[in-house]
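Removed: one protein chain of the complex. Kept in place: all other protein chains.
Here the chain labels run A and B in written order, and each chain numbers its own residues starting at 1.
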Amino acid sequence: MLRKLLVWLGVTLMVFSLFLVFVYVPTERTMGIVQKIFYLMVPMGWLAILSFLIIFVGSIFYLAKKSRRWDNLAFCGAETGLVFTTLALIIGSIWAKPIWGVWWTWEPRLTATLVLWLIYIAYFMVRSFASEEYRGATFAAVVGIVGFVDIPIIILSTTLWRGMHPGPIIFQGGLEPAMLFTLLVSLAAFTVLYVLILTQRVSLRNDQMELARLKELYH
Amino acid sequence: MEESGSASPSRAITVHGLTKSFGNHHALKGIDFEVSRGESVVIFGPNGAGKTTLIKILATIMNPSSGRILVDNLDLKDHAIKIRRSIGIVTHQTFLYGNLTARENLEFYARMYDVPDRQKRIRELVALVGMAHRLNDRVGTFSRGMQQRLSIARALLHRPSLMLLDEPETGLDQEANAMLWEALRSGETGTTPTIILTTHSLERGLEQCSRLLILVQGQITFEGSKQALKLDDLKRLYRHHTGVNA
Partner (left out) sequence: MKYWQKIMTVTWKDTIAEMRTREIISSVLVFTLLVIVIFNFAFGTNQTTLNLVAPGILWVTFTFAGVLSLNRAFVPEKEQGCLEGLMACPVSREVIYVGKMLASLLFMLIIEAIALPIFAFLFNLPVLSLQIIVITVLTTIGFVTVGTLFSALAVNTKAREMILPILFLPVVIPIIISAVLATGTALAGGSWSELASSLQIIAVFDVIFLVVSFLVFPYVIEE
């Protein structure tokens, strides 16, 4: 029931945000039509960080309670997070090409996203290298906690590193009300999409685990 | 805070509903037993029965998944550090650093356990295990048997009142094994310690302990005193419970 509601909410928001992006919102003066990719890039970056928050929460509860369900939440958060972080990087470089003339630029936010992506990879690597699955889950939880705490420091240091680049200004009062509204709607649309994907994935993984457990029990 | 109901001054260990899972593998599936102070209990069981897991949990090296353990009427979960002071452990691994000398190894553990009068205690123990002449040599240069003897000294340093012996005979030769039991029986640790022994050798277990448990696939399937139990009876009993010959 709730799921159905979410699906419809997501579809509505998604269509609405497309309308806002392509019809309603004025085109930015200096960057032109290219700037519209911004309404896709910001939600991706947001989901990359939101996923790590999910990993963080799942990891803490897994360490405290040692229940597989919390690990499943963290693991699925990491999977979806990796997808959105990868998308953020790809969209970021598509954005960089017309603006700076190169596919990759060490723009602070883009750099921070890349570092975050590397920590996501570490999260999966440590699992696959553990000798037993349950230990891999514990180790991954540790990486998840450390990684999440690292995010603000990564953002700080990459910003300091590049000085102030002419990057997109988001919440520093430089955004027109119409643009801000469009951005918020598309953030909401993608967040709903994210919640749908994540819950679906978590219940799938819970079932997989249950199946594996039952198989072991009756073999 | 006294643990109501199950507290008893003469009881050294109370294990209640102890389980331990590694992922989907259930190593211990609800273990209950009690050990009185000064008692010697042997746990028999085939490989993979959960003997080592049980010992590690009692030694607070490993956390149980569920269940309650009282050592000297203190809950293991809340008083782990205090309880560790009274536990001595001997396993097939020596817990000794190869790059340190015998003296340095013992000194390290003596400091960790706050042993009073360290040097004197170390000299006493190396004399007991017959290692006094190698005190300043690196443990890495010792033979396996010598390392094991030193590990007996290590385990006795802080005069433990609870000894956990996890298949000691896999590492100890005949002589060292005799030395260990001699030390435990002679009151080297002050009073007679409570002993929990796991072993493959039915003969040795029967000889050294007053009560026995048989652990099969994480469950205790037999518990009894050894009175009137001959080795042949035990062999039959063991086969009956485990399905294998000892």
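In the analysis below, a contact is a pair of C-beta atoms (placed from the backbone, for glycine too) under 8 Å apart; a residue touches a chain by one contact, two chains touch by 3 or more.
On a predicted model such as this, the values are computed, not experimentally measured, just so you know.
Considering A:54, A:73, A:145 or A:185, the position touching the chain not shown turns out to be A:145 (whole complex). Only one residue from B:54, B:89, B:146 or B:180 touches the chain missing from this view: B:89.
Residue-level contact of chain A with the missing chain is found at 63, 115, 118-119, 121-122, 125-126, 129-131, 135, 138-139, 141-143, 145-147, 149-150, 153-154, 156-158, 160-161. Residue-level contact of chain B with the missing chain is found at 22, 56, 59-63, 81-82, 84-85, 87, 89, 91, 93-100, 104, 108-109, 111-114, 138, 147, 154.
By our rule, only the chains that are shown with their structure count from here on.
Chain A and chain B have Cα centroids separated by 50 Å. Chain contact summary for the complex, chain A toward chain B: residues 66, 132-134, 212-213, 216. Residues 22-25, 65 of chain B are the ones that touch chain A when the two sit in their complex.
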